[in-house]
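Have a look at this one.
Here the complex is missing a single protein chain, while all its other protein chains stay put.
Note that the chains take the letters A and B in the order they are written out, and that residue 1 is the start of every chain.
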Amino acid sequence: MRHVLSAPQFDKAELLEILSQAAEMEKILITKGNSDMAKGKILATFFYEPSTRTRLSFETAMNRLGGKVISVSDGRSSSAKKGETVEDTMLVISGYADVIAMRSSEIGFAERASKTSRVPIINGGDGPGEHPTQSLLDLYTIQKQFGFERPLRIAFVGDLKYGRTVHSLSKILRNFDNFSVDWVAPKELDIQDEYFDPVKDRKWNELSDEVLKEADIIYMTRIQQERFDDRSEYERLKNVFILDAAKVSKMKSDAIILHPLPRVDEIATDVDALPQAKYFEQARNGVPLRMALIARALELI
Amino acid sequence: MRHVLSAPQFDKAELLEILSQAAEMEKILITKGNSDMAKGKILATFFYEPSTRTRLSFETAMNRLGGKVISVSDGRSSSAKKGETVEDTMLVISGYADVIAMRSSEIGFAERASKTSRVPIINGGDGPGEHPTQSLLDLYTIQKQFGFERPLRIAFVGDLKYGRTVHSLSKILRNFDNFSVDWVAPKELDIQDEYFDPVKDRKWNELSDEVLKEADIIYMTRIQQERFDDRSEYERLKNVFILDAAKVSKMKSDAIILHPLPRVDEIATDVDALPQAKYFEQARNGVPLRMALIARALELI
Partner (left out) sequence: MRHVLSAPQFDKAELLEILSQAAEMEKILITKGNSDMAKGKILATFFYEPSTRTRLSFETAMNRLGGKVISVSDGRSSSAKKGETVEDTMLVISGYADVIAMRSSEIGFAERASKTSRVPIINGGDGPGEHPTQSLLDLYTIQKQFGFERPLRIAFVGDLKYGRTVHSLSKILRNFDNFSVDWVAPKELDIQDEYFDPVKDRKWNELSDEVLKEADIIYMTRIQQERFDDRSEYERLKNVFILDAAKVSKMKSDAIILHPLPRVDEIATDVDALPQAKYFEQARNGVPLRMALIARALELI
């Protein structure tokens, strides 16, 4: 079965195939608005942990494919409260739906669900673990802008220690040899060694002019206050890593700024109208990308 | 874009056009039950504040038009909890849906949402602010019974000071010159001067026989205990403004009783079976009216 459990499960050929299928889906959205491809099929969105954006993106994708949706969005399944295991719940839900998109705050949950499910599971985020559809839509956004031929410098900025999306995206970028990475974080939130390539990468403790000028892609993430014992340290650092229009003016004109959203104040709103701001387009790219993953799971493509 | 943000945004010509489109939609409901007009389109219902009735009415309308629905019904968006602004949330959601119906407890929320949304916003109530679709379905119910030719006396009864639906409906009725208003409220909850027309209107502090006998339309609203410092004052007044079968027997036979619902005890259940009771039909009128507004927003009509 075509489960989607983690970003690194895909090799380069599969990644390129998925991106090409997402591009096909985007063409359908632009020319016809929707498809009847999944007519009669049901997606279950099963979100133990609420996530407006991700759930609605999956449901939009299924609706645009002509399928239907059943949904648990309230964060806790009534069955789970009665003591049912995820294995049992998924065995039952997979007797209703043709494909399941799920989220949980517990690492490895989607993997466990896939053991008993009778239909494909798509992991919509399992706590600090994986969020593969986010990484794939990040990759799709990068491909649309640059392709994978020319050398590209991507700067990951913010919370590199705990940032799930940073870890997943950086892992799948290693499938392509045209990326070198600038890791930009306060010392407390530095990237772990396993992600750092000493040959191609650089580390920074501020969002320096050099980083800004050389970056093709800046991938911003939020620094969360709860990571710091010292509140004043947080306040000081937070501002160092904010991206505003003044900083963006130093960037290349064809560089792009990405963010997994929601954005709080790590990107100033004066950036939103600049040509480099691609984070809302990035969110929209989630729809064709998830259409492709659902269609693959249903073996329609 | 055809946002629906407030009742007073529409002039008389537009109001009549909307009512006529609602009548067309009602004809479709009666003859065919549903339409394929909005096939492939998606409505997002985004309710920061829960509202069973209004949300389900919008979703029914979109389903009867042949479209699909994605929904946030749990009163708080997970994105909002993470600190995302409504402007950002709406920018993202409007990348998924073709039209958005929203509710919030915060005045001006729909207006703010409309600033960034890429698709039309329909305001499903913004706290003490506006609830335009309620006013339009009220107007549609009045038109179906009486038209706008003959002089009509409408009595607004109950909480006239805080009643959002009273304010909105009375404002749009001023587009038509055939209405005179009886304002019936305890002194504490009297109508503000800006709504009162000294030439055509009258004020009352009880639901008198004169009001009952002369009214073509009685628009009931609930008096809420929390508006009073003195509980005994509330108990005394509450009963004065209750409409029961004995009082209805004094009304004209072709007069109608409206109520935005939910009704608690301000209309006794012995009124429900009387011919003047139109409040449940009024609620049902919300479906064709909202079908018309959605179809307008999608530029299908």
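Everything below uses one rule, namely that a residue touches a chain if its C-beta (ideal position, glycine included) is under 8 Å from a C-beta of that chain, and two chains touch if they have at least 3 such contacts.
Fair warning: this is a prediction, and the values are worked out from it, not measured in the lab.
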| Residue in contact with the excluded chain [from B:Leu207, B:Ala255 or B:Ala283] | B:Ala283
| Touching the left-out chain: which of A:Asp74, A:Glu210, A:Asp254 or A:Glu299? | A:Asp74
| said: Among A:Ile42, A:Ile242, A:Val264 or A:Leu300, which one touches the chain that has been omitted from the display? | reply: A:Ile42
| message | Among B:Thr60, B:Thr85 or B:Ser208, which one touches the chain that has been omitted from the display? | response | B:Thr60
| query | Which residue numbers on chain A touch the omitted chain? | reply | 40-42, 44, 68, 70, 72-74, 77-79, 82-84, 87-89, 91-93, 95-97
| query | In the full complex, which residues of chain B touch the absent chain? | reply | 32-34, 50-53, 56-57, 59-60, 63-64, 69, 73-74, 261-264, 269, 280, 283-284, 287
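Note that only the chains that are shown with their structure count from here on.
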| task | Express in whole angstrom the distance between the two chain centres, defined as the mean CA positions of chain A and chain B. | result | 40
